[in-house]
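Structure incoming, see below.
The complex is shown incomplete by one protein chain, all other protein chains being positioned as in the whole.
Every chain is named by a letter (A, B and C) in the order it is written, and numbering of its residues begins at 1.
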Amino acid sequence: MSASLCGIPLRGPILNGSGTFDFIAARRTYGDSLLASFPFDAFVTKTITLDPRQGNPPPRLWETPAGLINSIGLPNKGLEGFLAGDLPHLRDLPVPLVVSVMGYGPEELARLAGAVGARDEVAAVELNVSCPNVESGLIMGSDPAETARAVERVRAVTAKPVIVKLTPNATDPGAVAAAAESAGADGVSLINTLRGMALDPRSGAPWLGGVTGGVSGPAVRAVALEQVRAVAARVSIDIVGMGGVASGRDAADFLSLGASCVAVGTESFRDPAAGLRIGRELRTVSAGALPATP
Amino acid sequence: MSASLCGIPLRGPILNGSGTFDFIAARRTYGDSLLASFPFDAFVTKTITLDPRQGNPPPRLWETPAGLINSIGLPNKGLEGFLAGDLPHLRDLPVPLVVSVMGYGPEELARLAGAVGARDEVAAVELNVSCPNVESGLIMGSDPAETARAVERVRAVTAKPVIVKLTPNATDPGAVAAAAESAGADGVSLINTLRGMALDPRSGAPWLGGVTGGVSGPAVRAVALEQVRAVAARVSIDIVGMGGVASGRDAADFLSLGASCVAVGTESFRDPAAGLRIGRELRTVSAGALPATP
Amino acid sequence: MSEARTLAPFGRRLADVTACEELGGYVLLTARDRAGPVPRPGQFYMLATEDRWGGGEAERPYLPRAFSHARAADGTLTFLLEDVGPGTRRLSELVPGFRLWLNGPLGRGFEPPARGRPLLAGGGIGAAPLLCLQDEIGPEAQALLGFRNASFAVAAGLFAGEPLVATDDGSAGHPGFVTDLLREELERDPEATVYACGPPAMLEAVRALCAERGVPSQLALESGMACGYGACFGCVVPTRDGYVRLCVDGPVLAGDALESALVPGAGH
Partner (left out) sequence: MSEARTLAPFGRRLADVTACEELGGYVLLTARDRAGPVPRPGQFYMLATEDRWGGGEAERPYLPRAFSHARAADGTLTFLLEDVGPGTRRLSELVPGFRLWLNGPLGRGFEPPARGRPLLAGGGIGAAPLLCLQDEIGPEAQALLGFRNASFAVAAGLFAGEPLVATDDGSAGHPGFVTDLLREELERDPEATVYACGPPAMLEAVRALCAERGVPSQLALESGMACGYGACFGCVVPTRDGYVRLCVDGPVLAGDALESALVPGAGH
């Protein structure tokens, strides 16, 4: 079941969600058995920023009914650390590499996208716009105009495919997607996590060190399906659908609503090889009654 | 554990979510045993509209991981039918009555709120603004200005407390709440359901007759808690917190984040007397370490 | 009109499981409901297991599931179940000592026959509410039962008199549909009253057959339910009077009230 993502041929349609699989750490744990049965058909890095970040204070995780809240806070080595420390290891990936970047405004995003897009190892750039623009104070990804401005600047600095990761915490994700397309994006991916929080049952204080976090997992699947449908109605660029995908059936649902690829996030925490299983199940489902692509 | 809602004294802080408990139908089923142990401390009607509505074609329900998608479509008898057919029965309620109304624009909302607010049986009016304004095309409740316009018109026609039911499908529910407060609302309630959908596993077509629906239940609790916290930071009027409340612990969480009352929705489907149990558990929790009100 | 409706005590209550046994392709689940009122045939209960069902611990099943009682006597309720998904599976796995949450009796049951001989037409698991109806009326209420095959047809043995059986694959009784049997009975006795429960296509065939012949029919329908007591407006079925909530205005509806018994989303 071959597929493609913004023109990049893939051996199949299963990606990981950014920040839910670390190739380098997984290889430390599993050794080269990871390469032999790599679970994804393209690999998306955890989001990197210009400067290194420690991330949020722990605790960072809370299990919810059929889901997970995380408040990780984008810990990463920063652009230089990534290029020098991580990228050499990522050359060993058996699949195309997508680098996720986040910046506090269009200029920073463009610097990041330009730098990573210039590297041969990088097949595509994903823009994580679920963060406030320090200049405007708005969450870039919840505002169509802010998103368009960012995409335009990025478009000017790289010829590599640009994918915009949409936030679900927006009144009209379809409008944001349409703005991204007009501004030159090659694809959109969705959903990122839903804003959420939990209290410590013992103290009544917020559990997470970062106070609020993002909800993922099966609990958000219905929301993700609806947003993919709404976005598919507004754009003709490629869509990477995600949010609670745990089975081939779920993946088929995203594909039949208009996604061309599907990403697996939280389910990989339950089963590191979930991507393989889901790809296998998807082929079975697709061979049956249901069309896997619209 | 007495409480109050926008100045209305209540015997406790537990309400039902609009559209999740029908006093009249429940009485047909349970007879007067319902009155003797009525599960809520104030009763909110299902949303009524000016004209009668059949609601959406079935199927209207889909069970999700730890949640429910509904696509009911606000079936109701319309304003006249409600006043003539339902209100006489609602006189038997042992608790204050809140009537939920929805209109396709500020004028219609004002007509509804004026008419129900004029009735002695009605203690407060809740405005369901999770629907498109037919004039502007915008979902009223996701836009602060639209919401303010609606609240201003309603404020002019009734002296009864006005509660605005916020939609969670908005970029910034806090801003909408603040706009409602400035326009004269006495309280806000949240969250309404999250937009979602599901596909029929057999046909791959949308399961719900209405295609998309709203997600409720434990799956949305983390999202609801975060939104209540965000809204509490922006307004000083009363807040009715809801979304996945299934235990006294959950209710205490909403209260400690700034809600003055808590509403039970989907959990009542599992247990018609859930409101009683949750109120009881809440008193136990409150008697313990945790402050029930901030 | 006095409705075929026994009021339920408000809230849900726990009932001890006393037996849970296979019966051909079905499961017969029995529970003590000492304090509960005597239900009318055709009414139903919302059931959930006490453990590992919903909210606190489990994901799906999350909401309770609707089941007609197949029998009610001496404070004991019997349900006939077919394992079609997570809820029915969990219920089928119960053993004595475990407990059930039950809410009911709910809805409107069958009206006593106003004329002629009662014919009870059941399709598959639809036999359940007809059994307690026969318990009430007596063996003169003739059971006509259709099943997939002989393994499911074992359930016919629960009925009194001489139940007539049809199976899809001919492995027991008449090879064909239960509506074939019903047509024959109605040829013989056009004054009968028909009570039916089964999958949508079967009910629709019964409805049309009876309408054609002016035979009164009472049909116990199914639809997806969340609450069972009129709270959610989720279980509506289209009738000549518009949508009605099957859980409060049904599950038994007069055949005449329906344009068609094919309810979207019902059946499995």
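Operating definition for what follows: a residue touches a chain if its C-beta (ideal position, glycine included) is under 8 Å from a C-beta of that chain, and two chains touch if they have at least 3 such contacts.
Bear in mind the structure is a predicted one, so any value in this text is a computation, not a measurement.
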Sole contact to the chain not displayed, among A:R60, A:R149, A:K165 or A:R195: A:R60
Residue of A:T20, A:N169 or A:S286 in touch with the missing chain, whole complex considered: A:T20
Sole residue of A:G117, A:G217 or A:G279 that reaches the chain not shown, by the stated touch rule: A:G217
Absent-chain contact - pick from A:A233, A:A273 or A:A287: A:A273
In subunit A, positions touching the absent partner: 19-22, 24-26, 28-31, 33-34, 36-37, 46, 54-55, 57-68, 70, 72, 75, 207, 209, 217-218, 246-247, 266-273, 276
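Keep in mind that, in the parts below, only the chains that are shown with their structure count from here on.
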Remotest chain, subunit C as reference, centres from CA atoms: A
Mean-CA-position distance for subunit C and subunit B (Å): 34
Residues of subunit B touching at least two other chains: 62, 64-67, 217-218
Multi-partner residues of subunit C (at least 2 other chains): 55, 59
